[in-house]
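A single protein chain has been omitted from the complex, and every remaining protein chain is retained in its original position.
Per-chain residue numbering starts at 1, and chain names A and B are given in the order in which the chains are listed.
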Amino acid sequence: MDVLVTQVFNGLSGGSILLLAALGLALTFGQMGVINMAHGEFIMAGAYTAFVMQQVLGAAGLSLLVSLPMAFLVGGLLGVLLEATLLRRMYHRPLDTLLVTWGVSLILQQLARDVFGTAGVDVPAPGWLSGPVEVLGFSFPRSRLFILALAIAAVVALSLALRLTPLGRRIRATVQNRQLAESSGISTRRTDVLTFFIGSGLAGVAGVVLTLMGSISSNLGTSYIVDAFLVVIVGGIGQIKGAVIAAFVLGTVQSWVEYSTTASIAKVILLALVVAFLQARPQGIFQVRTRSLA
Amino acid sequence: MNADYLELTDLTVSFDGFVAVDHVDLTVLQGDLRFLIGPNGAGKTTLIDAVSGLVPATGRAEFGGQDLLGRKVHRIARMGVGRTFQTATVFEELSVLQNLDIAAGSGRSAWTLLRRRRGVPPSVAEAMETVGLTELADTPAGILAHGQKQWLEIGMLLVQDARLLMLDEPVAGMSGEEKEQTGHLLRRISADTTVVVVEHDMDFMRAFAKSVTVLHAGKVLSEGSVAQVQADPLVQEVYLGPGSHTAEEAAIVLGEGV
Partner (left out) sequence: MSEFDTAASRVSALRGRWAVLVGFGVAAVLLFAVAPAVLTSFRLGLLGKYLCYAMVAVGIGLAWGRGGMLVLGQGVFFGIGAYLMAMHLKLADAGADGVPDFMALISSSGVPGWWEPFRSGWVTLVAILVLPALLAALLGLATFRRRVRGAYFAILSQALAAAFAILLIGNPTATGGSTGLNNFVGFFGFSLRDPVNRQMLYFIAAGVLLAMLLLVRQLMVSRYGELLVACRDSEERVRFLGYDPATVKTVAFAVAAMMAGIGGALFVPIVGIISPNDVGIVPSIGLLIGVAIGGRTTLAGPVLGAIAVAWAETSLSEQFPSGWTYAQGLMFMLVVAFLPGGLASLGAVRGLRRKIAAADPTVAAETADGDPAPVPATEPRHAHGGAQA
């Protein structure tokens, strides 16, 4: 029973971290087809934003709350810069975007090492997030609960924005039929830039959250990027709900496999499970039907 | 040889509840040149997709006595079923010759595949001659004009040695003379194969169809010779809207001879 509750909680908690890392990708990869390897470094940028904010503001509680929007902005602007300079000319060759953004990711990592040093830095959590909460005799770390809540909030905000705002409608129209959207007067350029801004901004938010999990260094992004992509692949392209389900499923599976084997074997088993899953559903949990031969 | 006919029984394709092909029964005999017409969205392309294995379907689709449904696309192709696409699809970075050579070669052994092609296989040379692309043999298909790409696709169908040929709007965008040539070519081919042509071009249909099936909202609306179909009030209604129509009205849309 004890184990069960702990494992379920670990699964949810791991899932919420995966979800935050993958949510932005679900937009940029899922909706726009760009394979942005620098997404991980946008996460890292968000984490370092939190670090800098804490240095500047001092008070841990305030700085965390200020960091969230700041990191969104930092991540988003990095994304816009990337989209406007390189990616906009590459929409017709999605595989190559992977390599180009890999180059960007190398540079951002090195930049972080040159600016912040190679050693990890700590961003202490504010008082109201340290220590556990007791529920029904079980204790849960407050920071993990905060992450879970934030992940859910991000999903809700994003889906509401996509469904209700004019921008959301433009994004969905552009994704579904670019030419038609263009000819009905939607500026697809502006939509692309905005989509990228939001997707990359979410990476920044994920970065802030990761500071609650431990010290941060230049390779923070590398450790999450592949898993985040696997979440989008399993979830299926084009829908946020796919990413949500996939993140929690993968998080739960990972926590169970890790519990019964070792962390290194768990990685291999998880990958094998993903490949096996794709045998049954090559397009992920949610499939979008198209008639294209591609 | 005469067992080579296409027989669809109760063929149904639905996409998440939307029925695009609705319990269609259709028989096309060898030697026939069957035109499949119908308004946009009638399910013509989807029907071809189902027969060639691109979309899953229920019911039966038999060719030469063998069931096609449930098989993989490349297996169906190997059973002698060839098709073209509504938008010409050729290998853009390969030359005309290479395109045709690949189309001709699905039966090749591994050993043949691993060796270089020497010269031009006779069937490929003949097909190039037939579709008039001999001079462009070494041109990358990507820089061909639209009409030439469609010719190339037809050529690929020829060398593929298909016994059932399904062409999706083969003359769209061709000039009058090119249509004429295509029509005669299809007539010739259809002498000893089974040919299904999806077309919107009514003049072309009238000039070359041996028989016609009209599809509407996934169902077979009418079937018969060109004249029979044109005279069918149901067909007139679908093309012209409900109510009675004068012969002239019908003639404008469906062509003369009503």
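Methods note: a contact is a pair of C-beta atoms (placed from the backbone, for glycine too) under 8 Å apart; a residue touches a chain by one contact, two chains touch by 3 or more.
Computed from a prediction, not measured in an experiment: that's the story for all the values here.
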**Request:** Decide which residue listed in B:V120, B:A217 or B:A231 touches the omitted chain of the complex.
**Result:** B:V120
**Request:** Among A:A151, A:V175, A:L220 or A:I285, single out the residue that touches the unshown chain.
**Result:** A:V175
**Absent-chain contact - pick from B:M156, B:M205 or B:V226** = B:M156
**Request:** Using the definition of touch stated at the top, determine which of B:G43, B:G82, B:P170 or B:G183 touches the missing chain.
**Result:** B:G82
**Asked** Given the contact definition stated above, which residue among B:T12, B:S95, B:Q181 or B:S211 touches the chain not shown here?
**Response** B:S95
**Complete:** Where chain A meets the chain that is not shown, the residues are 29-33, 35, 86, 89-96, 98-100, 102-107, 109-110, 113-114, 174-178, 222, 226, 229-230, 233, 237-238, 262-265, 267-268, 271, 274-275, 278-279, 282, 288, 290, 292-294
**Prompt:** Given the full complex, what residues of chain B touch the hidden partner chain?
**Reply:** 52, 54, 72-74, 77-78, 82-83, 89-95, 97-99, 101-103, 105-108, 112-117, 119-120, 125, 128-129, 134-140, 142-143, 156, 160
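The rule is short, and it goes like this: only the chains that are shown with their structure count from here on.
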**Request:** State, to the nearest whole Å, the distance from the C-alpha centre of chain A to the C-alpha centre of chain B.
**Result:** 47
